[in-house]
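Shown here: the complex without one of its protein chains, the others still in place.
Our next item is chain A:
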Amino acid sequence: MTFVFWTAIAIFAVAIGVGLVRVASAKDLGSRAIIGDLVYFAAIGILTMIAMLTDISIMLDVIFLSSLLGILATIALARILTRGHR
């Protein structure tokens, strides 16, 4: 199982790298915002895999809290895009 978790960590890391390259090459702010969201979720995946590798019992709590609070960054970026208008 250790190999599986390390493989998943590598795949998530590649996703983060691809996303960062896309952020650098994107021209509009909406694309950058959504790729930031992608990097966020990939980082949550890496944290979960590390928690499963090291047998920390908070692995579900990590995903629970991050999935509930992940909307905050996206909505903040959306508000920034519209300069505060709804």
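Following the convention adopted for this analysis, contacts are C-beta pairs under 8 Å (C-beta built on N, C-alpha and C of every residue); 3 or more make two chains touch, one makes a residue touch a chain; residues count from 1.
Criterion: contacts and distances are computed from a predicted model.
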Options "Quinol oxidase subunit 3", "Multisubunit sodium/proton antiporter, MrpG subunit (TC 2.A.63.1)", "Acyl carrier protein" or "Peptide/nickel transport system permease protein": UniProt name of the undisplayed chain: "Multisubunit sodium/proton antiporter, MrpG subunit (TC 2.A.63.1)"
In chain A, positions touching the absent partner: 1, 4-5, 7-8, 11-12, 14-16, 18-19, 22, 28-31, 33-35, 37-38, 41-42, 44-45, 48-49, 52, 55, 57, 59-61, 63-64, 67-68, 70-71, 74-75, 77-79, 81-83, 85
